[in-house]
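Before we start, here is the structure in question, set down as structure tokens.
The complex appears here minus one protein chain, its other protein chains still in place.
Each chain carries a letter (A, B and C) given by its place in the written order, and its residues are counted from 1.
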Amino acid sequence: ELGGFEEDINKVKPEYLKSFVFERKLMPSTWIVVRIDGRHFHGFSEVHEFEKPNDGQALNLMNSCAVAVIEEFQDVVFSYGVSDEFSFVLKKDSQFHERHASGIVSVIVSFFSSKYVMNWKDFFPQKELKKPPSFDGRAVCYPSTEILRDYLAWRQVDCHINNQYNTCFWMLVKSGKSKSEAQDYLQGTRAQEKNELLALQFGIDYQTLPVMFRQGSSVFWDKEDPTKIYNDEREGKCRKKVVVEHCNIIQQSFWKAHPSILDEKY
Amino acid sequence: ELGGFEEDINKVKPEYLKSFVFERKLMPSTWIVVRIDGRHFHGFSEVHEFEKPNDGQALNLMNSCAVAVIEEFQDVVFSYGVSDEFSFVLKKDSQFHERHASGIVSVIVSFFSSKYVMNWKDFFPQKELKKPPSFDGRAVCYPSTEILRDYLAWRQVDCHINNQYNTCFWMLVKSGKSKSEAQDYLQGTRAQEKNELLALQFGIDYQTLPVMFRQGSSVFWDKEDPTKIYNDEREGKCRKKVVVEHCNIIQQSFWKAHPSILDEKY
Amino acid sequence: ELGGFEEDINKVKPEYLKSFVFERKLMPSTWIVVRIDGRHFHGFSEVHEFEKPNDGQALNLMNSCAVAVIEEFQDVVFSYGVSDEFSFVLKKDSQFHERHASGIVSVIVSFFSSKYVMNWKDFFPQKELKKPPSFDGRAVCYPSTEILRDYLAWRQVDCHINNQYNTCFWMLVKSGKSKSEAQDYLQGTRAQEKNELLALQFGIDYQTLPVMFRQGSSVFWDKEDPTKIYNDEREGKCRKKVVVEHCNIIQQSFWKAHPSILDEKY
Partner (left out) sequence: ELGGFEEDINKVKPEYLKSFVFERKLMPSTWIVVRIDGRHFHGFSEVHEFEKPNDGQALNLMNSCAVAVIEEFQDVVFSYGVSDEFSFVLKKDSQFHERHASGIVSVIVSFFSSKYVMNWKDFFPQKELKKPPSFDGRAVCYPSTEILRDYLAWRQVDCHINNQYNTCFWMLVKSGKSKSEAQDYLQGTRAQEKNELLALQFGIDYQTLPVMFRQGSSVFWDKEDPTKIYNDEREGKCRKKVVVEHCNIIQQSFWKAHPSILDEKY
């Protein structure tokens, strides 16, 4: 057998086989956003009986994985998550995996997935994980800070629109409508009408729903807030802390209060 | 707050932001190989005290994840693994994720990672998983079956070369040499000399080492072997079974015995 | 001024600026087809009063440029042209411009364009060239000879369909119909009906039209035909000749008669 191998060794031409590798290299000096989305999470959430329209624990589990990503990969400077999706922003001049798209995306999505399984029991101590969670991912580059902020604003606007819709939809379903009746009912309604539906029919003031459901989760190193910097006695040095916040990232005020996040000089 | 949102909603231009997405589409009618490699697995194996040069249980855990990948993704027709790497071959005309490289790679690497954590306790019931395992991945296309088989042969030749080296290296280390002494000792030795070293100094006949260590693991649906096809009584139909084999995939004989694996018509 | 320059020289970082270059490398061991198409050739043909539906001299001029391309670039093994388009096939393992798409496409399209202007007077001695001709180009890879031949067959089928339509259209226009009347008249007619129209209304037997109009032009080194190999007395050696033929390249017979063209071993 080994004899066979020895003959074969010389026939194999690694350089030729490597020549088929084509690495897509992301443009230098642009913000890299790695966005991951749950695969078949509709079924995943049913199997695990997630609460509708939002399962707070499932979202907290997602957030805990995002915190781990930010702690592990120092080039990730900001992250925004909603539902089963998370966007990770890498700093403009990151050289992570030599800016090869496949390397960057695969390592982040792989690490996130592992963490999701490892952290499961912390958030669902009573529930068994029945199916392996999986996420697809991709990298997109944005050439300016302005466009990057537009991207993040888009995700937060989407969070709002989807949450408002889903809140109405599930209230209707819980009140006895079938899913398709609920869908028909909401077809073409405006934001204002949806709020009125919630207020009048179900006595729900949309603004009082948990802010995490309404605004999603921003995860980042809080370098500005001194209360978030603690002394790590083991290592004898000051350390910053990754925070999870639920705040408006569309408006200028958030970014003015946290100038270091997208500071190109850091 | 919502008011702010409502104003902002109209400023966001999803189509513009989507226009930055650039999907690399893999060439049609070519074999796609997704190869994943453990990230920082040197450290990972030390933290978890894997046996050297090979930890049979760690390899079996890898193989169990590959079985799950093949069962989950029907376009994966063959898979070959060694150490902390696995190569998954997708059929030539697969339309999985519309042949977008990011989607294909991220979903497979994510699913594999989740399974690795979920299956850990089955293979290491006494050991706690201390760190999240992660893998990088990438897709490479090969335009002909001949070149694909050359790729697989290359991986198996690498398995052989690395295993022979590592077996010698760790025997020397276990016999008292430092790691750098062992390295120097092996520098420039040939296959023949390494076998003699094992035989004469350590009384080891290389050919008697476990075949999984020497030949890696091939994972695939065994459609040819009728004993691998069983009646699934629950679903009332014949089902094939994914098998893990340790055999020479360089030589023609394996592929002749399993014509359906790379049959382009399946 | 120079002083200013000297200061500036050190500020420029060529490596950084070169890092923005992203070369798309074409997959090894695949057939490369560079296809060029006339840009704004509708207007170009009107300005230069080309005959309709086909201008024999304009086609011969295109062919003369294709001959020059084949003589200049040894990796181009076959070329097929019709109307204002030409497809150039590069051999499977060509290393021309390191298989960088931009280099391959730009050099061929540039050379072809220069030749078009240089050869103009040979084909239109009475006509002044009033506008610069320009062509767009792109490279496409095909992983097997079978698919490459399907591509070439597609172009020849297109030649046939377009020529039949255009012949009818211009006969109708020359007989007094307006262009939009002619268009309406032909809307939805089948091949058979178009042939009958030509035969009955205009007394034209389609099969007797010049073969170049009906089958396009194939340009290649004729290595099989000994009459196409001549002694170059100046250089004292046997030389092959590039030929322009108008023949069916869909059927097997052409490729059987010219086995060397797509022979991967040449």
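Just so it is clear, a contact is a pair of C-beta atoms (placed from the backbone, for glycine too) under 8 Å apart; a residue touches a chain by one contact, two chains touch by 3 or more.
Being a predicted model, the structure only gives us computed values, none of them experimental.
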| request: Give me the visible chains that the unshown chain touches, in label order. | output: A, B, C
| message | To test your reading of the contact rule: which positions on chain C touch the chain that is missing from view? | response | 1-2, 4-6, 8-9, 11-14, 16-17, 20-24, 36, 39, 68, 97, 100-103, 105-107, 109-118, 129, 132-142, 147, 150-151, 153-154, 156-157, 160-161, 191, 195, 206-207, 248, 250-251
| For chain A, which residues reach the chain that was dropped from this view? | 27, 29-30, 141, 143-144, 147
| task | Determine and list the chain B residues touching the chain excluded from the picture. | result | 16, 19-20, 22, 25, 27-28
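Going forward, only the chains that are shown with their structure count from here on.
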| task | Touching both chain B and chain C: give me those chains, sorted by label. | result | A
| message | So, comparing C-alpha centroids, which chain is the farthest one from chain B? | response | C
| note | By number of contacting C-beta pairs, the most connected chains are A-B
| remark: Rounded to the nearest Å, the gap between Cα centres of chain A and chain C is 49
| note | Multi-partner residues in chain A (2 or more other chains touched) are 16, 20, 22
